[in-house]
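I'd like to ask some things about the structure below.
Apart from one protein chain that is not included, each protein chain of the complex appears where it belongs.
By written order: A, B and C. Residues from 1 in each chain.
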Amino acid sequence: MSYDLVIKNAEVVTASDSFKADIAIEKGKIAAVGKIDARDSKTIDAKGLIAIPGGIDVHTHFDMPFMGATTADDFRTGSAAAIFGGTTTVVDFAIQKRGEALKKALDTWHEKAHGKSAVDYAFHMIVVDLPESRTKEMDAMVKEGVSSFKLFMAYPGIFMSDDATIYRALTRTKENGGMICMHAENGGVIDVMVQKALAEGKIEPKYHALTRPMSAEAEATRRAIALADMAGVPIYFVHLSAGDALDEVRRARERGQQVFAETCPQYLYLSYEDYERPGFEGAKFVMSPPLRPKGNEERLWKGLLRNDLQVVSTDHCSFCMKAGEGKPGKELGKKDFSKIPNGAPGVETRMLLLWDAVQNGRLTANRFVELTSTSPAKLFGLYPRKGHLSPGADADIVLIDPKKKTTISAKKHHSAADYNPYEGKTVAGAIHSVFLRGERMVQGDAMTGSATRGAFLRRAPRS
Amino acid sequence: MSYDLVIKNAEVVTASDSFKADIAIEKGKIAAVGKIDARDSKTIDAKGLIAIPGGIDVHTHFDMPFMGATTADDFRTGSAAAIFGGTTTVVDFAIQKRGEALKKALDTWHEKAHGKSAVDYAFHMIVVDLPESRTKEMDAMVKEGVSSFKLFMAYPGIFMSDDATIYRALTRTKENGGMICMHAENGGVIDVMVQKALAEGKIEPKYHALTRPMSAEAEATRRAIALADMAGVPIYFVHLSAGDALDEVRRARERGQQVFAETCPQYLYLSYEDYERPGFEGAKFVMSPPLRPKGNEERLWKGLLRNDLQVVSTDHCSFCMKAGEGKPGKELGKKDFSKIPNGAPGVETRMLLLWDAVQNGRLTANRFVELTSTSPAKLFGLYPRKGHLSPGADADIVLIDPKKKTTISAKKHHSAADYNPYEGKTVAGAIHSVFLRGERMVQGDAMTGSATRGAFLRRAPRS
Amino acid sequence: MSYDLVIKNAEVVTASDSFKADIAIEKGKIAAVGKIDARDSKTIDAKGLIAIPGGIDVHTHFDMPFMGATTADDFRTGSAAAIFGGTTTVVDFAIQKRGEALKKALDTWHEKAHGKSAVDYAFHMIVVDLPESRTKEMDAMVKEGVSSFKLFMAYPGIFMSDDATIYRALTRTKENGGMICMHAENGGVIDVMVQKALAEGKIEPKYHALTRPMSAEAEATRRAIALADMAGVPIYFVHLSAGDALDEVRRARERGQQVFAETCPQYLYLSYEDYERPGFEGAKFVMSPPLRPKGNEERLWKGLLRNDLQVVSTDHCSFCMKAGEGKPGKELGKKDFSKIPNGAPGVETRMLLLWDAVQNGRLTANRFVELTSTSPAKLFGLYPRKGHLSPGADADIVLIDPKKKTTISAKKHHSAADYNPYEGKTVAGAIHSVFLRGERMVQGDAMTGSATRGAFLRRAPRS
Partner (left out) sequence: MSYDLVIKNAEVVTASDSFKADIAIEKGKIAAVGKIDARDSKTIDAKGLIAIPGGIDVHTHFDMPFMGATTADDFRTGSAAAIFGGTTTVVDFAIQKRGEALKKALDTWHEKAHGKSAVDYAFHMIVVDLPESRTKEMDAMVKEGVSSFKLFMAYPGIFMSDDATIYRALTRTKENGGMICMHAENGGVIDVMVQKALAEGKIEPKYHALTRPMSAEAEATRRAIALADMAGVPIYFVHLSAGDALDEVRRARERGQQVFAETCPQYLYLSYEDYERPGFEGAKFVMSPPLRPKGNEERLWKGLLRNDLQVVSTDHCSFCMKAGEGKPGKELGKKDFSKIPNGAPGVETRMLLLWDAVQNGRLTANRFVELTSTSPAKLFGLYPRKGHLSPGADADIVLIDPKKKTTISAKKHHSAADYNPYEGKTVAGAIHSVFLRGERMVQGDAMTGSATRGAFLRRAPRS
């Protein structure tokens, strides 16, 4: 039998199993796994390399206007960062403007992404304006493959929805199979704290964190869980950062409620202490929720082990420190922390930061695959097309060289951001090759595939 | 030595001790307790009777306009109901109107009460409109002896405060020694549920309960606890009804946070099932929070034993079923449960309903005294003047005859309500006599003291 | 390429993934999975059938003398029951006699099993006599592939070890990589209860359950967890039955302790109420721990979902009701429940009882595979040889026909027991074929392979 490509001798890791095998690829899909007769096929030798399903990052913001700035990365640079980092699919966020139809917002984002992405992509829809009259638009979105909606309990006046709106949106997903993704922080309290801090002359970056306490996240998490429970639908928490918020998720799951949550590498590897770096450097880490005090990360690692956290995504939302190319940077907030654009790059470093945890014994390799690919695919309607290495799946494959090490640096990253939050950190493993639907996109430092190969993915509703 | 009055041979019960003693009274205060030489004094023989400190009900609504109606009881009938029921002090609620100064609201309530009360009284202040500019009025209130403020998380558009406002109010009590009393129900969700029910033609009284689920109370309780924690101040929950809300209180107290809560007899003795009584009878029990399903009350009793609930008050807020004397009644909501004035009478029955629990072995007599008098006095700045039977305290004394029984009925109660929620229920014990500051106000069925003896009490701030 | 056998068109289910594929088998192992060119190979068409890894039952008792009787099943009938039920590997228990060397006990069990088993088998070692001087024998056992040891906190005077002994054994596994498997019930208390019941003339089967309360299991579970924690080693609980015991396991796991537990189908599907069947029929269900009251099973199902229970085994320990072939039966206890041989058959029904839960929506098919095969293999040193369907694994494969139904009955089962606890129960699915190391052993009702093909498996120590 002849295949388009056979990857030979790989150490294949799935969400449950580990074994040595060849991987045969045909028409962009995995045809067979095992001892493959590759005599008539093109082959790549993967001896000594780990083969995992391509990473799926369900939380990126490319080409997003926010807080008077625009993200450093658009779909070109953002997707390049993704693919070099071992991520082959992203789910980005289309954003409704106040008064705008959801369809309009989706069109806008299709335009931003179309023909510019190196990775396959899908969209969540950020809903900011949802009177009763507009709820049926959610159903249409689900039918178009945009089967999840992000709401905010923070940013009053900008993104924040009140409890009645949230409850209405949750209720609607009972019928249309959508999933609500929640940014859970109590924006009302935070705003009072921010105003008070500024009034007292507290303007440095660290006050961003000090005015967004863990309590504000835990409270909102508990509230959203209650609203979802009353509506009788599942709910998904984005970028969960606080151990206390995780406790709320855990309690709900123990009761049997369908509550899901992601955390991000920054909450596992960085901490509040980074805000106290000299000068304005803390601004690099200004994001919401903020980094938490040291010790908190241990609770998150435990949540990953206990499956109270099911996904690791990035909330990639990159801003340059300095203005450039007509885009203002984090410097906007030099004299007022509340004006620093919130967000940081992450899509490029997620996979290796987590793989490092495998080699350090924190996670099994199987759990790594589950957190970075299989679970996100299942939760967001991409499975079985994406998220695994079984026959029939898209041949999105990452080869990791476990014997090498990688040092993270803005000097060589592919994001357009002018800094990297992990600058200088060395992690175990290196991305050897990345395949998207059977095509080798990346080999070491080189882009070997078409940088615009990425296609839009219609996601299935919850089943 | 001669005293104004000596009550002989009583079985005295305090919040911690029980003993046989005479009680000597002088100038309205307790002068001595023990074996008293009463040869030169007026005496009353209390052999076989239990002497307890006069009941303190920290949650009544007399002469209150609400939902297009006015409570059946003003200070005359309400205070008469109180004193006949063994309660010698009430803390009622003055209500700010939107845009109104707090001082103005207090003046209004002083007018309603002055010269009309048979029991001593104090006020909480219900705050509905609290822009930053008005917060300093809270300090003035505390100085006038109104050292607690009620806020609502329910009734959007009427009483509801948003989280930012609540947080500001809590923060203010850090400085002025006030205490925030919270009505914790998520009003936003409830309103959506109510609209949905009405749209579906669900108009009967029971839908009042079905659109105010326990979750909505538990959520709001947890939220308010978080806000108080962030503000670093104590908080008090009024009329806690749901076991799940109690769990939140318990968890906070276990962490060491200063969280307090009252429940009411209706949540201990009545249940959701009462809403399913035939016809419109369920309207008698329409109050917020609503009665909860059978079984819930056991969790509240446990909370009383574990001291996670510190107070039993009544939320006395009486409306007649039928209109009369120019006042609309519960009939307002005959075709729409959401128009039924919320509330029910309770101040007259609280003491014996709880005492019944003593004779049935659910509570110790000491705990009964603590819940109905000592704890409320301590929490709300009335101690040591009120709340105990030690020398120096006001001689507010109730004599209970433990061998008699009392059957509750609207036919003989003193409230102006035209029904009693406990109609026909027989409880252990009977009120034998009630003394207010040394004067016997009530003897069995007869008012023996001045029905306007009650005076305003300035309460101390938190210490 | 030619293979020994290709199973075509199966719906393959692994612990994480589900996909349609052919399975190629060579030399008893899985060679490849996917689209296989089977032109030169023997093929079996599995269209419409589910292919799962062969079941692994880590808790069976074949040919065991106990309580004056001997189990109905020896390795011949027991392993036949296993293979017809879709189980291709069992881990049975060798039993040390008092004063006997562990090696001697192992030899005895090798003799019982050798050349008589239709399924592959391994052994745990039941240790009843472990003075300090004998602990080094545990190390030798681990080296012989018997890397787990069962201890009892029940059956004083027969199997029970005291806390000092348990702690010593646990400590020893820190060095030798063994795992302690615990029967957790407080035997001391149970014995007092049993004696009291008998003294009061309570002799019927149901008193077996009434004298072994959930508390006795929860207590022992908590105690063993504490001992393992102090020793710093993992621990595994066999046949966990009580929700309260599960709570202890859950709490330990939340703290991060390595605690594992299995439950059995009888605790998921049967209940205390079965003891109240007329006459002596309740004896069929006399086992330890006993069946628990209805409602308890829901807590176990939740434990399976939350991964606080990782394994479903059977504790297959069959006794006939009536004596026969020289073996006494459960009738031994007709006048004294404490003399009823403890145990019931189960190895034959486990897989379909659990599969039924898949078709009823209680479990995902992936979780089913994990619970019945992958997890037991990983926990007990059989992985990667057993427990999955990836290339390189033993070709132990079960084909389930999901469209058929199966009615359980002693009339057609292969165990030598004269009754079946699930008599008459109909479950979704039917075992279509069972393969052991590439050989089709079972096809429908027929044994198509060698009934003595089973081989001893040396298990690896914990890693």
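Criterion: a contact is a pair of C-beta atoms (placed from the backbone, for glycine too) under 8 Å apart; a residue touches a chain by one contact, two chains touch by 3 or more.
As the structure is a computational prediction, the values presented were derived from the model and not from experiment.
Hidden chain, full complex: it touches shown chains B, C. Screening B:D120, B:D163, B:E370 or B:D394 against the full complex identifies B:E370 as the residue touching the chain left out. Remark: the omitted chain is touched by one listed residue; of B:A32, B:A101 or B:A323 this is B:A32.
If you put the missing chain back, the residues of subunit B touching it would be 1, 12, 14-21, 24, 26, 30-37, 250, 253-254, 256, 302, 305-307, 366, 370, 374, 384, 388, 390-393. Listed here are the subunit C residues that touch the chain not shown: 156, 162-164, 167-168, 171, 186, 188-189, 191-193, 213, 215-216, 218-219, 222-223, 226-227, 229-230.
What we mean here is this: only the chains that are shown with their structure count from here on.
Mostly identical positions are employed by subunit A and subunit B in their mutual contact, as over half of the interface residue numbers are shared between these two copies. Centre-to-centre, using mean CA coordinates, subunit B is 59 Å away from subunit C. Look at where the CA atoms of subunit A average out and do the same for subunit B: the two points lie 51 Å apart.
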